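Here is subunit A:
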Amino acid sequence: MTALIQLRGIHKHYGDYHALRGIDLEIRQGEFFSLLGPSGCGKTTLLRTIAGFEQPSSGSLMIDGKDMAAVPPNHRPTNMVFQSYAIFPHLTVAQNVGFGLRRDPMPKDQRAKAVVEALDMVGLGGYGNRAAHALSGGQRQRVALARALILKPKVLLLDEPLSALDKKLRENMQVELIRLQRNVGITFILVTHDQEEALVMSDRIAVMFEGEIGQMADPETLYRRPNSRRVAEFIGKMNLLPGSVGMEGNRIVVDVAGLGRGAVEADQAPGGVAPGQTTVGIRPETLSILFAGETTDRRVAEGVVDEVVYYGDMTYYDVRIPGVDRPLTISMKNLIGRPVLDVGTATKVAWDERSLVVLSR
Partner candidate 1 sequence: MLSAPPFVYALLLLAFPLVAIVLISFWTQNGLTVDRTFTTANYREIFSGPIYIWGNANRWGLLPLSLFVSATVTFITVVLAYPVAYYVSFVVPAQRKSLWLFLITIPFWTSYLIRIFLWKVILGYNGVVNTGLLELGLIQEPLSFLLYNLNSVIITLSHAYAVFAILPIYVALEKIDRSLLEASQDLGENRFSTFLRVTLPLSVPGIVGAVLIVFIPTIGDYVTPELMLGSGGRLVSNLIQAQFLQLNNWPLGAALAIVTMLAVGLVSLLFILLNRRWLRGRA
Partner candidate 2 sequence: MKWSALRVYAVIYLAFLYAPIILLPLFAFNDASIIAFPLAGFSTRWFEQLWTTQALHQALRNSLFIATLTAIFATLLGTCAARAGTMPNFPGKRGLLGFVMLPLVLPEIVIAVALLVVVRQVLDLSLSNWTVIAAHTVIAVPFSIAILNGAFQNLDPSFEEAAMDLGETRWGAFRLVTLPLVVPGIISSLLICFIISLDDFVVAQFLTGSNPTMPVYIYGLTRFVDALPLIMALGTVLVTISVTLLVIAEYFRRRGVARAGLKDTGGFL
């Protein structure tokens, strides 16, 4: 895939406040890319910079090989779905969707046809004559999508499009957006603070903290091989244990508090190996509770159940292991016949060296 958008050394200052600190990014043609991070990390500022509503203090932005420095937002090959959707209340749905076509030389009946097709594409066929201000949140979002996509931009920018919707609707819209992106085939850039959402929808994700990119990778890599504690804690649940790391010959050896020693592969230390004290991360689903009578050939640690949280499909256990001050969180699927342990039960926890991640930063 070719690089459609190139950002090099983008800085943005607001007075004394350094909002973007040297962003280098390449977004490929046709991919679903997400900017993920907590509030205030600069992801929306970056999106608006690509759209043209913010001018970078320094650095360059190229879209499709052209420098965008002198190009105002209304001439860029991008279109944006705003967080508030910004549906014009004094126009009908059809007038909203057709708004950007006003300057297009195409004849009126062709324009009308394009509007109908756009509305069908987002599942709002027949809504053309409705007053825009009478729509629900989910419907407005679709109108915003149709309005942007009808102009056939090279890039669609979405600023937290699902944050205003309730959970069920959000999950449905996530699937719809993926489907839409595949049908239309253009690059989508999504800004969100919801890591689950980013994982579900994206081809690649850039995780941002305080104006910088912490890590950029596909969802699986981000989840299994986070390159820092921050990224590890932001995405999913992660157990963090103190330990030490060192080289023995050309093997990386880790000594994890409460669990013991083990050897890890190079890719399990994505932030590099600095011998000495470190933090080691283990995802809850890579640990297992050994129920009565079960055996394993994996390494085992012993502990006491501290807390049990039942989620329906999963149960999360907090288990206290001697030598570790914070309990380990372990998630177990609620299979048929599998018991749910009580608080205070002594139990064995199985762990695997291959699920360790050395988080040096």
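The candidate set was assembled so that all candidates are chains of the complex that A comes from, given by their letters.
We take it that contacts are C-beta pairs under 8 Å (C-beta built on N, C-alpha and C of every residue); 3 or more make two chains touch, one makes a residue touch a chain; residues count from 1.
These figures come from a predicted structure and were not determined experimentally.
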Legend entry - Touching candidate for subunit A, same complex, options 1 or 2: 2
Legend entry - Of subunit A, residues touching candidate 2 in the complex: 51-53, 72-74, 78-80, 82-84, 86, 88-90, 99-100, 102-103, 131-134, 147-148, 151
